[in-house]
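Dropping the structure in here first, questions after.
A single protein chain has been removed from this complex, and every other one stays in its place.
In this document, chain identifiers A, B and C correspond to the written order of the chains, with residue numbering beginning at 1 in each.
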Amino acid sequence: EPSNTGHTRSKRSVSYEQPRMLSDNGHLVFTTGDNKEIRFATSANGRVKVDNEDLTQLMSQIKTNKEDITDIKTHGGVVPPDITNKLNQLDTKVSTL
Amino acid sequence: EPSNTGHTRSKRSVSYEQPRMLSDNGHLVFTTGDNKEIRFATSANGRVKVDNEDLTQLMSQIKTNKEDITDIKTHGGVVPPDITNKLNQLDTKVSTL
Amino acid sequence: EPSNTGHTRSKRSVSYEQPRMLSDNGHLVFTTGDNKEIRFATSANGRVKVDNEDLTQLMSQIKTNKEDITDIKTHGGVVPPDITNKLNQLDTKVSTL
Partner (left out) sequence: LHKQWIPDTNYENKTNWDKKDVPCGNDIVWFPAQRKVSVFVETMHAVQEMRLPVGGEFILNSGAGFHVVTGKDPGCGAGVTTKFKDSESLQWFNPALWQAAATLEDLQLGNFLFSVHEESVPCQHDDVVFKARSSFRVDTSSSQSSVPVKSVSVLGKKFESSSEFSWYLISRSGLLQFHGSSAVTLRNQECGDLSGCDCGNSGNRQRICNTVTCASLSCKNPLLPVGHCCEVCGAIVTIRYATGFNLQTYRQRIRHIFLILPQYKSIQLGMSKVFKSQRLMGIGPFGTSPEIQVVILDGEEGTQSEDLARDIVKDAQSHGSNLGITDAEFQASSGSSSDQT
């Protein structure tokens, strides 16, 4: 029903216009309205911590991880010692034939 | 003293139920009670940002990273060029024996 | 006017000193102060969630990913089947020479 859709939309935009901090049955909830952001901004040695984890640092770790993975995918990782051993054995065998 | 214990317990269970916002030596701390969540909820095209990084996007990157790692662990990564070279050399040597 | 500048500066420096949560034109902003933290702390099995994603779990995943990457970088990943095949072929060739 088209009118219903309209209502839902307007309902949402109404009730969530301003950001809210709410307690929902003891859960602590931070909400914003449509298209609005929740931002964490740190400054000079200021930190955002989530249960003792440093959010800023972990965010940067995600990107480091991503880069490392790309690097491994592109250039390969360390050669597993098994392989190196096997290659050396073969090399020796071949050289002494 | 039993009444004291009862008092303490009931006081504690109440106080733990309520979410809090408090100052811990000038740090701003948000807490919830046992088993209660802290939630950040945006609507429509709202985003969560950490110092200009898009947390929503980075959280999906964490999962991509995890899949990539699993993939590398299962199927191996790119073969390091050293290994390929060595194998080719050996192959040539063996073929020309 | 010098006094004006002074006023502005002191006002600004104050606002950056204190960690705060504020509504900025519909966005919800958490800012840390210099050397001051904003902490979100749950207890027992409490979780921090961002738009239905479990941030607590994802943050621990970041660290698992990091460890896995370090492991792959140090010990290499799984040997790609191509390499194993090639090595086996060579081994056979060399043995039958």
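Here is the rule we use: a contact is a pair of C-beta atoms (placed from the backbone, for glycine too) under 8 Å apart; a residue touches a chain by one contact, two chains touch by 3 or more.
Since this is a predicted model, take the numbers as computed values, not measurements.
Student: Could you tell which one of B:27, B:49 or B:86 touches the chain left off the display?
Tutor: B:27
Student: Based on the whole complex, identify which of C:25, C:52, C:74 or C:95 touches the chain you can't see.
Tutor: Final answer for the missing-chain contact: C:25.
Student: For chain A, which residues lie in contact with the unshown chain of the complex?
Tutor: 3, 7-8, 10-11, 14-15, 17-26, 28
Student: On chain C, where is the contact patch with the chain that was removed from view?
Tutor: Looking at chain C, the ones touching the missing chain are residues 17-26, 28-29, 33, 36.
Student: Even though one chain is hidden, which residues of chain B still touch it in the full complex?
Tutor: Its contact residues with the unshown chain are 14-15, 17-23, 25-28.
Note that in this section only the chains that are shown with their structure count from here on.
Student: Would you mind pulling out the distance in Å between where the CA atoms of chain A average out and where those of chain C do?
Tutor: Whole-Å distance between the two chain centres: 6.
Student: Find every residue in chain C that makes contact with two or more other chains and list them.
Tutor: Within chain C, the residues that touch at least two other chains are 19, 21, 30, 32-33, 36-42, 48, 55, 62, 65, 69, 72, 77, 79, 83, 87, 90, 94, 97.
Student: Where on chain B does chain C make contact in their complex?
Tutor: Against chain C, chain B makes touches at 16, 21, 24, 26-42, 48, 55-56, 59, 62-63, 65-66, 69, 72-77, 79, 83, 87, 90-91, 94, 97.
Student: Spell out the residues on chain C that touch chain B in their complex, using ranges where they run on.
Tutor: Counting only chain C, the residues touching chain B are 18-21, 30, 32-33, 36-51, 53, 55, 58, 61-62, 64-65, 68-69, 72, 77-83, 86-87, 90, 93-94, 97.
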